[in-house]
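What you see is the complex with one protein chain gone and the rest in place.
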Amino acid sequence: MTYTPHFNQAGEAHIVDISDKSVTQRMAVTEGYIEMQAETLKLIVDMAHKKGDVLAIARIAGIMACKKTAELIPLCHPLSLTHVEIDLEPELDNNRVRCQTTVKTTGQTGVEMEALTATQIALLTIYDMCKGMDRGMVIQSVRLLEKAGGKSGHWLGD
Amino acid sequence: MTYTPHFNQAGEAHIVDISDKSVTQRMAVTEGYIEMQAETLKLIVDMAHKKGDVLAIARIAGIMACKKTAELIPLCHPLSLTHVEIDLEPELDNNRVRCQTTVKTTGQTGVEMEALTATQIALLTIYDMCKGMDRGMVIQSVRLLEKAGGKSGHWLGD
Amino acid sequence: MTYTPHFNQAGEAHIVDISDKSVTQRMAVTEGYIEMQAETLKLIVDMAHKKGDVLAIARIAGIMACKKTAELIPLCHPLSLTHVEIDLEPELDNNRVRCQTTVKTTGQTGVEMEALTATQIALLTIYDMCKGMDRGMVIQSVRLLEKAGGKSGHWLGD
Amino acid sequence: MTYTPHFNQAGEAHIVDISDKSVTQRMAVTEGYIEMQAETLKLIVDMAHKKGDVLAIARIAGIMACKKTAELIPLCHPLSLTHVEIDLEPELDNNRVRCQTTVKTTGQTGVEMEALTATQIALLTIYDMCKGMDRGMVIQSVRLLEKAGGKSGHWLGD
Amino acid sequence: MTYTPHFNQAGEAHIVDISDKSVTQRMAVTEGYIEMQAETLKLIVDMAHKKGDVLAIARIAGIMACKKTAELIPLCHPLSLTHVEIDLEPELDNNRVRCQTTVKTTGQTGVEMEALTATQIALLTIYDMCKGMDRGMVIQSVRLLEKAGGKSGHWLGD
Partner (left out) sequence: MTYTPHFNQAGEAHIVDISDKSVTQRMAVTEGYIEMQAETLKLIVDMAHKKGDVLAIARIAGIMACKKTAELIPLCHPLSLTHVEIDLEPELDNNRVRCQTTVKTTGQTGVEMEALTATQIALLTIYDMCKGMDRGMVIQSVRLLEKAGGKSGHWLGD
């Protein structure tokens, strides 16, 4: 029968054998959003102009989570990272913050999972810091935007 | 000026002082979705009937991530958990899997962040195991559904 | 159908709900062995008389692993520990080292898994430090000896 | 005096210097067993035919622990892994489950410790999930079966 | 012979048995400094006025490390925390940054180690972010200032 590559012929999960894949530079870009009330977003923007920068803390949380991806996602290969960048942009017209994460490595497998994990945890950290005033915030549209390097080549989302 | 409680009067982030909050039973329920192509969802459902159960692995990943919440979310209090349950339901009509997580503790602070983290990582694990065939999957609508216990009392999302 | 308590009625794994269990003092004792060549054991004993104390390092590794049990065993409740003690005894007549671990907590669930994890990792650390001279070492008979506290009361192995 | 390589000339533990070892493909295979009552094994086999697959969860726990080896074993080098496979086989005639783990890397040191750790934690996870009905289960004969790559070449256990 | 309490009568390290200590509110305050060139300190202060706030990131790093204390210090008891606050103050006259950390818990043992760990890692994070321009920075005078709660009562450093 057909399985995804994360299962062997017996249908048992394993960490896929990448011993013979070549070491190349690889990159992934992901995005996601957190929607909130207008006042919540306004407070985030106001605070950042003074000292209490929610977005700066969310960025650090995302970067640190990115390094923990292989601990969180069971079948992910542990790997080194050569670059992590997280951009958090308040979108006042849409009452949301957009998160875009770029991750690079030089290795035998891709970094989509690392970039998605960073995006998720950065957005969750915003939730944590603002939940006292706005429990109804929603995380939306977390997805891969772009991927490069390795045998599967360049991939661009819609 | 006004800050969220995660900042002190000087605008500096801290772990909020909960020394004087009472120890009560607390509960949180969260949900989220991962949308995918019809064939991807069909494969997940087919595999589960045999041996390769993507959803069972995602459930374990979510449970284990739940226990790591305070490591991931900078200002979260570390706490014990008395119950974690993750339900993953394929929705064939909507081409998506729904994740609902329930977390309980007996302590001085709530478990929303634990339940959201579990939901996020369970959904991400589905992405990881199916990404080889469907890179365009999207995580949607991750949010708190319900919360009970503690001074703020019962809260129900819309 | 019948399941172990780690599965709900739908056959899905969860962290069992212990919200209503009482907080009591709990204790567990485990043991295990690592068998090796006579010369390997002799070197371990000789080194301990000087500076290179393999057993002291294995003891620390076991203690630190004990604190990571809930990270390693998927459905274990995270909990505090009030005591961890690891005894490593060379048995020259049997060409092996015996490990006995005692763990205590005050909480809503037992500490067997914590004590077993400590025993396993202490023995593995001995393997690591001596594997250069004796790859054929074998870890044997890791088991629970005694357990006290909680509803199930006192339990003694054969 | 003589020490194992994990100690320097002063008898102090260190992480051995492998800077000048060559990067090669390395592999290790380990095994171990957990013995139990006949009814316990029967339940594990029955549950796997329905939904509650203890062995699938143990396999994931072993894979995730494998990635934590350098955190658990004090003098282990942190390294990348290119493959992890865990096979768990019920042996009805012997009232036990056999675990065989294969780990590969491309690096400067071997992966025996990673494979042993995965085997230990997979077996412990079985213990955890069945301990409610059978506290007397025993983990037996955890050992290295085979090792390849690096200067010491191929090694096969008895 | 005399040992510190972290060793049993046989001279073997253990996690001290606190099962019978009472649960009380406990608090610890620590301080430490990082000395640097005048220009380095000036850049830190300048950057904080704009967006690149080294001290805010160091604060988050210290808070997150605080939660990892029991993973880092072998014989520390794992415990919950009810408050963590880190104050980082540039001292322009002394070419250094002062770090003061306050930690609270409600439990059976103190939080000095948690507060010291937070101070150390906050200071190290400053080192990391400024090392490109000033490799000679020195961390100085990391110590306990005050401790309250538990049997040993209130303690104040000189």
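Letters A, B, C, D and E mark the chains as written, and numbering starts fresh at 1 in each.
Everything that follows uses one rule, which is that a contact is a pair of C-beta atoms (placed from the backbone, for glycine too) under 8 Å apart; a residue touches a chain by one contact, two chains touch by 3 or more.
Note that the coordinates shown come from a computational prediction; the quantities given were computed from them, not determined experimentally.
Kindly name the visible chains that come into contact with the excluded chain.
A, C, D, E
Which of E:I57, E:L79 or E:V97 sits in contact with the chain that's absent?
Residue touching the chain left out of view: E:I57.
Just the residue numbers, please: which parts of subunit D touch the chain that's not shown?
The missing chain touches subunit D at positions 8, 12-19, 70-71, 74-75, 77-80, 107-108.
To test your reading of the contact rule: which positions on subunit C touch the chain that is missing from view?
51, 53, 56-57, 60-61, 64
When the complex is taken as a whole, what residues of subunit A touch the one chain not shown?
Looking at subunit A, the ones touching the missing chain are residues 25, 56, 59-60, 63-64, 67-68, 80-87, 104, 106.
Convention: only the chains that are shown with their structure count from here on.
Let me spell it out: compute each chain's centre from its C-alpha atoms, then which one is farthest from subunit E's centre?
D
For the copies subunit B and subunit C, give the interface type as same if over half of its residue numbers appear on both sides, and as different if under half do.
Counting which numbers both chains contribute, under half are shared, so the two copies meet through different residues.
Give the label of the chain whose average Cα location is farthest from that of subunit A.
Between subunit A and the rest, the longest centre separation is with C.
Using mean C-alpha positions as chain centres, tell me how far subunit A is from subunit D in Å, no decimals.
Each chain's C-alpha centroid was found; their separation is 31 Å.
Could you check subunit B for residues that touch two or more other chains and list them?
If we look for residues of subunit B contacting two or more partner chains, we find 12-13, 51, 56-57, 60-61, 64, 68, 71, 74-75, 80.
Using the touch rule from the top of the page, what pairs of chains touch, sorted by label?
So the chains that touch one another pair up as A-B, A-D, A-E, B-C, B-D, B-E, C-D, C-E.
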